[in-house]
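The complex appears here without one of its protein chains, the remainder shown in place.
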Amino acid sequence: MISFENDYNTGAHPKIIEKLTMTNLEPYSGYGDDKYTKRAKEKIKKICGIKNAEVELLVGGTQTNATVISTMLNDDEGVIAVDSGHINVHEAGAIEFTGHKVLTIKGKDGKLDAKSIKKYMENFYNDRTYLHMVIPGMVYISHPTEYGTIYTKKELKEISEVCKAYKMPLYIDGARLSYGLMSKKSDISIKDIAKYADVFYIGGTKVGALFGEAVVFTKNNRPKNYITSIKKRGALLAKGRLLGIQYDTLFTDNLYFEIGRHAIDMAEELKKVFKEKKYKFYIDSPTNQQFVIMKKEKAKNLKRHVAFGVWEEYDKNHVVVRFVTTWSTTIEDINELKKYI
Amino acid sequence: MISFENDYNTGAHPKIIEKLTMTNLEPYSGYGDDKYTKRAKEKIKKICGIKNAEVELLVGGTQTNATVISTMLNDDEGVIAVDSGHINVHEAGAIEFTGHKVLTIKGKDGKLDAKSIKKYMENFYNDRTYLHMVIPGMVYISHPTEYGTIYTKKELKEISEVCKAYKMPLYIDGARLSYGLMSKKSDISIKDIAKYADVFYIGGTKVGALFGEAVVFTKNNRPKNYITSIKKRGALLAKGRLLGIQYDTLFTDNLYFEIGRHAIDMAEELKKVFKEKKYKFYIDSPTNQQFVIMKKEKAKNLKRHVAFGVWEEYDKNHVVVRFVTTWSTTIEDINELKKYI
Amino acid sequence: MISFENDYNTGAHPKIIEKLTMTNLEPYSGYGDDKYTKRAKEKIKKICGIKNAEVELLVGGTQTNATVISTMLNDDEGVIAVDSGHINVHEAGAIEFTGHKVLTIKGKDGKLDAKSIKKYMENFYNDRTYLHMVIPGMVYISHPTEYGTIYTKKELKEISEVCKAYKMPLYIDGARLSYGLMSKKSDISIKDIAKYADVFYIGGTKVGALFGEAVVFTKNNRPKNYITSIKKRGALLAKGRLLGIQYDTLFTDNLYFEIGRHAIDMAEELKKVFKEKKYKFYIDSPTNQQFVIMKKEKAKNLKRHVAFGVWEEYDKNHVVVRFVTTWSTTIEDINELKKYI
Partner (left out) sequence: MISFENDYNTGAHPKIIEKLTMTNLEPYSGYGDDKYTKRAKEKIKKICGIKNAEVELLVGGTQTNATVISTMLNDDEGVIAVDSGHINVHEAGAIEFTGHKVLTIKGKDGKLDAKSIKKYMENFYNDRTYLHMVIPGMVYISHPTEYGTIYTKKELKEISEVCKAYKMPLYIDGARLSYGLMSKKSDISIKDIAKYADVFYIGGTKVGALFGEAVVFTKNNRPKNYITSIKKRGALLAKGRLLGIQYDTLFTDNLYFEIGRHAIDMAEELKKVFKEKKYKFYIDSPTNQQFVIMKKEKAKNLKRHVAFGVWEEYDKNHVVVRFVTTWSTTIEDINELKKYI
């Protein structure tokens, strides 16, 4: 059965599997003390255009969000996020588990905007009781967002400026970063991300790795003894080499971006197919996640032939369904999908 | 350079790499909702001899300890461990990070004994101020221990009985379980472990997997909505299939035990070599970790040819060094080691 | 200067001061092991009409909310509250500090309603990804609410029924309980509160005590070793007698309710005075907190003569101001206020 269920439904890009196989018998100390990890970190710094960036490799996205946010917030602080943000909805309370509140702002199409953040901050400090409330200490955005939308360079710059004005680091969740950067609508590069974000991560799990997320601290702001903080959260991989090898491979010959480009191309094909069949889109997404409005009956039947996600009810007769492309999506998959929709 | 540095210094057993490669393109839902995970869990239940055991697959050891302990303790409780226990020393405070205290008892050769636990509990409840102290709510032991020693069936049974008397679950950290079970000195089976422990884990990371630890709840005692609790700790792997495939492979054709047996055989050869050269052992370990007393000068020189761990100072002129065997250790490695020591 | 700033701006009701003075030299064991505490607990059980209720006396409201909520939630759970709820806004993230999320539902006039909770729960369990989200495990309401409004018996019953249907305990924050019960608009008694709530607290700090909140577990549902859990949160008062003496006094000769009645009477007078002067009310509050719309200029001048709270901006020229009555408010205070507004 063909699958558009998500971007982590297959294993890893063959080049990664190949490299893991080739290096399998080489012995290394654990916990990231190996040549591949060192090399991967150097490549990431270079591609971000920040010589003294600090890079840490972790296993998963929720783990990464909880680790970064909880180690960068002060005791009195919480993190601002859009209400639909991953940390607010789909991480089972991982941020709160570390003792910090997620402060939500209503967003549009999964995005926060500078104006709303500014207004939130002004209201906050105008409230004479603000010391009895959680102090906003960081801004979290995801790029692309949970709805597949992306920020423009201008939007990013404005958000970054509000953050600076209030001395709040800006953290960008890049679980699907490659798809955002390779979107036909994108006007930003990874260097822009590195410039505007105080810390961000380059997602691997959803971009062709078996697992892995590379956190980049861009402003000499990595907390002290970070390995200890990672370990304390159960997030330190014994065979750290696995992360090093994967990121070394992803940043060899532009693989990370090639994977993104391919998935975007497939997403464009996918859109075409749905448009031909007169489907309406729930949201105009320029990345690898496509949200389509489908008759309930149709969705039910389609499930027999294709794996995809049912997102939410749209109206009495329709549901919003999600189709996702990734490195392993083929044009054949899309042609076959076409038969059933 | 040959390496006896630890049991996670190489990749995965070739059969695991092979299986990961073969299944790489098969699409599955994430988070353990795949056929390999289901099959792995069934195999584990069968080998433990407990039909209705509940099995959860996690990524790493510290993560597993923190997840199991913090979800099984009541709010008022802490976990008893030997002072040298992994959770007390080398997990960067991961248990405390979840809000619970590690209550230590002085041990011998890395082991706890039933008598000491009993005495601890009697003293505790005889103290009229005990409600102002952390209530002991679980006992943690590792098998084999951090010093490579193992429990006998009688010792395990006695500890289990004290635990039952005080209604404390017994949790066995089996990071290196296979090496304990396959030790020439062992009189216990995995079924014994499953019988005496209320919850334990079958370590994969140190026994031939890329990563992975299989937690087994043996008494219908898995907390509710465990996926949520795992996710909340950042411990839920998106591509859960990777854990399923690895454990399915480890429990096919006895691979898990074969790996243990091989490492034990290699450890016996290693011991021979050191004994021939008149080295003294710091501890009499019947498993894959061997602690040898070595002249400081010698250890320093040996580092040029062999990777191994310097454990601690023994006296002014000697250090304790650790040599570890694993699935990838070969007789050639040991023959080469012989040249240098 | 006269003050309507809040209901904790003076010391304690004279009867409490008197009793503390009289008992000052009597020696007692600490931590609530004294005859006054025992007696207070018995009186509370009696007045609640629940023989085997379990009562715990704590110092402050935020402390009480955090202790009750975090000890009653399972690991995977969070607490539902109205967006304006005290735990969501004005407790500096005390709930999140214990590792649990506050799940918000938009309310009206500070109140939650059964229908909204039901809809939230239905949507939650209809979402196929719900195990990746925080499981709703408790419902928190305050009575009266942060806006001075109160629930009717019917509303309370309906909320209680939804809670039961989803096996979520209902927790009522009674920081100002007396004012709710003694409101002219109230159709509920403390026995009703005890019947519908699974746990609630009878606020002392805001009702004439120096400090103190009495938690009542109504369904044999107090977690084990509660003293340990209280101590662990730094919430166990050494001289527990102080809580016992205060609650014993509050529940002697109906003092707790007399204080409420007096404050309500004063609030009604206060309303009259504002109405005479043609002020508009921001909200129709039947309790001791009154929210009035006032010209900014007026509010600024009034500050010179009267202490009160500026709540929030109403429009360009107006602010919402809060006037609060309490046990120490006198008719003279109100007459004097009349001169200035």
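Assorted remarks:
Labels for the chains are A, B and C, by order of writing; each one numbers its residues from 1.
One rule holds in what follows: a residue touches a chain if its C-beta (ideal position, glycine included) is under 8 Å from a C-beta of that chain, and two chains touch if they have at least 3 such contacts.
Keep in mind that what you see is a predicted model, and the values were worked out from it rather than measured.
Partners of the chain left out, restricted to shown chains and counted across the full complex, are A, B, C. Checked against the full complex, the one of C:F97, C:Y120, C:Y166 or C:Y282 touching the unshown chain is C:F97.
Per the touch definition above, the residue from C:I105, C:A235, C:V273 or C:V310 contacting the chain not shown is C:A235. Seen from subunit B, the chain kept out of the figure touches residues 76, 78, 89-93, 96-102, 126-129, 131-134, 310, 312. Those residues of subunit A that touch the chain absent from the view are 70-71, 74-76, 98-99, 131-135, 223-225, 227-229, 231-232. Listed for subunit C, the residues touching the missing chain in the whole complex are 1-3, 5-6, 8-12, 14, 17, 20-21, 23-30, 59-67, 91-94, 97, 205-206, 210-211, 228-229, 231-239, 241-242, 307, 328.
One rule holds for everything that comes next: only the chains that are shown with their structure count from here on.
Across the assembly, the mean Cα position most removed from that of subunit C is the one of B. Taking the mean of each chain's C-alpha atoms, the chain whose centre lies closest to the overall C-alpha mean is A.
Measuring from the averaged C-alpha position of subunit B to that of subunit C gives a distance of 49 Å. Subunit C has its Cα centroid 41 Å from the Cα centroid of subunit A.
Centre-to-centre separation between subunit A and subunit B, using Cα means, comes to 33 Å.
Among the residues of subunit C, those touching two or more other chains are numbered 76, 98-99, 131-134.
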